[in-house]
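Pasting a structure below so you can have a look.
One protein chain omitted, others in place.
All chains are identified by letter, namely A and B, in their written order; residue positions are counted from 1 within each chain.
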Amino acid sequence: MKALAKNRETWLLAAIALLVAVIALRFPAFARPGNLLSVFNDTSILIILALGQMAVILTRSIDLSMASNLAFTGMAVAMTNAAYPEIPVVLLIVMAMAVGTALGALNGALVWKLGIPPIVVTLGTLTIFRGATFVLSGGAWVNADQMSQGFIALPRTAILGLPMLSWFAIAAIAAFHLLMTRTALGRSIYAAGINPTAAVYAGIDVGRTKFLAFCLSGMVAGLSGYLWISRYVIASVEVANGYELSIIAACVIGGVSIAGGIGSVAGAGLGALFLGIIGSALPVINISPFWQLAISGSAIILAVVLNARGERRQGRIILRRAEA
Amino acid sequence: MLHHPHPAHVVRDPPHEGEGGASLLTLSGVSKSFPGVRALSGVSLSLYPGEVTALVGENGAGKSTLVKILTGIYQPDEGEIRIGGAPVKLPTAHAAFEQGITAIHQETVLFDHLTVAENIFLGHAPRTWLGTIDWRTMRDNAREVLETMGAGIDPDALLSDLGIANKHLVAIARAMSIDARIVIMDEPTAALSAKEIEELFLLIEFLKSQKKAILFISHKFDEIFRIADRYTVFRDGQMVGEGLLAGTTQNQLVRMMVGRAVDQIFPERQPKIGAPLLAVSGLSHPTEFDDISFELRQGEILGFYGLVGAGRSEVMQAIAGMTRVSRGTITLGRREIAPKSAADAIDAGIVYVPEERGRQGVVIGLPIFQNVSLPSLKRTSKSGVLRLAEEFRLARTYTERLDLRASSLSQDVGTLSGGNQQKVVIAKWLATEPKVIILDEPTKGIDIASKAAVHGFMAELVAEGLSVIMVSSELPEILGMSDRVVVMREGRMVAIRENRDLDAETLVRFAAGIAP
Partner (left out) sequence: MTTDTARHVPDRLDSPLRSAVFSWEMLLVLVAVAIFIVNSISSPYFLNAWSLSDLTFNFTEKGLIALAMALLIIAGEIDLSVAAIIALASTLMGMALQAGADTPLLVAIGIGVGLLCGAFNGLLVTRLGLPSIVVTIGTMSLFRGIAYIILGDQAYKGYPQNFAFFGQGYVGWVISFELTLFLAAAVVFWFLLHRTSFGRAVFAIGNNPVASAFSGVRVERVKFILFLLTGLMSGIAAVLITSRLGSTRPSIAQGYELEVITMVVLGGVNILGGAGSILGVVLAAFIMGLVTFGLGLMNVPGIVMSIFVGLLLIAVIALPIIWSRFRERRA
């Protein structure tokens, strides 16, 4: 019980519940299970992206290129679909993940092999990937009528009452939970972030771990590329422009420490959900959607202030030790 | 070439007869150079199963380079490592780990936000049939290992919730869990209390009974003679002596370490002590120290002795404005001062030369002259505008007085040796022309020659009328340099005495809280 109270995720969950409850006081319809599920569905892509970003931030790195990766990969699969409608969607999803992973690997390799700070590398690839999207498409859009039926239908197909998009998010959460807690890679990611020196002594290749974390963030960005395009049924160069900061915001609100080593799948997921709920709630409670940005900004600042309180370093406490 | 002949001056005990046979690990002719520095040249070392070998040497003698070679972090330029008679290569940390070599470090190399069980098994966790980490088995195994050691630590506890002593236990449990044959302990007792050290020694006995070969690195001779069976002495990157401890005296070891007799390293001086200059009265901090009162007189060296963690640095940092106090006054001359930052204290004429040279002392990345002028920028600049000629003049004056060895004053301070960096550190605070200079462990981790230079310089300073507070944990230094000595224990002052009324034993008794 005490451990639960100390837990960041518990507090965040409580904050979300409180948020929903407050909204429900005035607008009970918001808290109906059906509506909450649709909010979850709307947030699915952000959740998936936040999980990949979390893996990267845990290793003391940052990936600013995720949204551009998403745009490029999304454009690539949309154009492939438009040109070869006979290719099955499953194959396109595999392709999206492969392309995304390749772009992520490029980031990772520059960080690993050349030792360039991640913020510089991904600042560069942020513009390169988006520019490449333009080169790829020649500035043209891929519209709904150019996409195949299966391409558009997949995220909307309901299974057990939930759209596939939600299932993708659920699967990503499960996969990342397993990865982070049950595999050597997952634990290496934590170890490399908590104490890189010690990680080397424990036989962990920190550079390689960072590389793999970037591959992961690239992979989910690629997957999200397909999901985004098929959900919003339009592929353009401008897709998800500036979204990289929302992804990082979800992580920060979810208690992922920018200094590395601290953070969890539940936290990143809840952080994304928090942003998603605010986004969905604003129109319901009749506040202009233009408020969303300022509210999430305030939430980030509040979250980082609260997180910092928990992490504050203390002195040696010589006197108390003497009295004990 | 592989079997380097030992230099002629190596002290060697006669061959070890009839005591359990062959060594488990042998290094021979191992050398390692870094740009500009030969860290190890042709050293040899042997570790034996079920025995503790103490590795002694001044800082900079090459001990940490050796540890890094044994743990696969560095690759030797030449030489051979054999384990159980067979030559091995340790190209990575993982390779060393697979050879059964594990290290317990000064700053414990563990992971704060992971559980105890995971810290023990990181990198070699038990797997399920799916290849995923088997947490249940890991937890059970961790509990088992901890129980064999008699350590009552919960495997599910977060490492960040444990004290240093328990963290060491976890590190040892990790060594046990990988079935390490060779355990390296790099100053494991540095931050432990006397009771915790006893517990650690029990564990070392346990490891000996398990036939582990242990390399024990420590500066404390009492511990070495307590727990070790053999010694190996390094000096300036060379192995200068090895043998059994039985029948060896502390003095012999010290002589090997420093290459000369230890007496008479402290300068002779005729103290000319004047009127009280600094008066500290009832200084208290909510958690770190309580009711500290003393006077420092003109031209005096006041020693502050105590065990590591007695609160001496905390008191000094409060006087120097780095931490706030809850109560008490500081009077300099006739004026009461309440410095809120180091800048305030420097303005008032009190400077603090910190203990952690790399973190608190030098600004690596800036050249020597800019390091020296940093606290004096107000004087070397004119209404905020830098005057480089003034900075060079200031830097030259003070580094020359300290006999700094460098190729130019524009050299990055990070390229200097530890001893020369310390000279820059002292020069930078001295250049502010303070009335009171507080030196916190001024000779920690520097070579003998630099040590002597620092001591000689302190004597010069007080002769010129400066007042010095010297925090030190080294008894010879305290007794060799101080006019009076304050002893602190657990955040409180326990004694203040004239040096001539003191001897080493009395000091240790005060510091340890043993009634005389």
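Keep in mind that, in the parts below, a residue touches a chain if its C-beta (ideal position, glycine included) is under 8 Å from a C-beta of that chain, and two chains touch if they have at least 3 such contacts.
None of the values given here were measured: they were computed from a predicted structure.
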Which residue of A:Ala21, A:Ile285 or A:Ala308 touches the chain not shown here: A:Ala308
Residue, one of B:Arg255, B:Arg396 or B:Lys435, that touches the chain absent here: B:Arg396
Given A:Ile23, A:Met97, A:Leu110 or A:Ile173, the one touching the chain that is not displayed: A:Leu110
On chain B, residues whose C-beta touches the chain left out of the figure: 36-37, 322, 341-343, 345-347, 352, 354, 359-366, 369-370, 374-375, 377-378, 381, 384-386, 392, 396, 399-400, 402-411, 428-429, 432
Absent chain, residues of chain A that touch it: 62, 64, 110, 114-117, 119-121, 123-128, 130-132, 134-135, 139, 237, 241-242, 245, 248-249, 252, 258-259, 288, 290-301, 304-305, 308, 312
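One rule holds in what follows: only the chains that are shown with their structure count from here on.
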Centre-of-Cα separation between chain B and chain A, whole angstrom: 44
Contact set on chain B toward chain A in their complex: 71, 73, 92-94, 97, 103, 105, 109-114, 118, 122-123, 125, 131-133, 135, 285-290, 309-311, 314, 490-492
In the complex, chain A residues that touch chain B: 178, 181-184, 187, 190-191, 194-195, 197-205, 261-262, 314-322
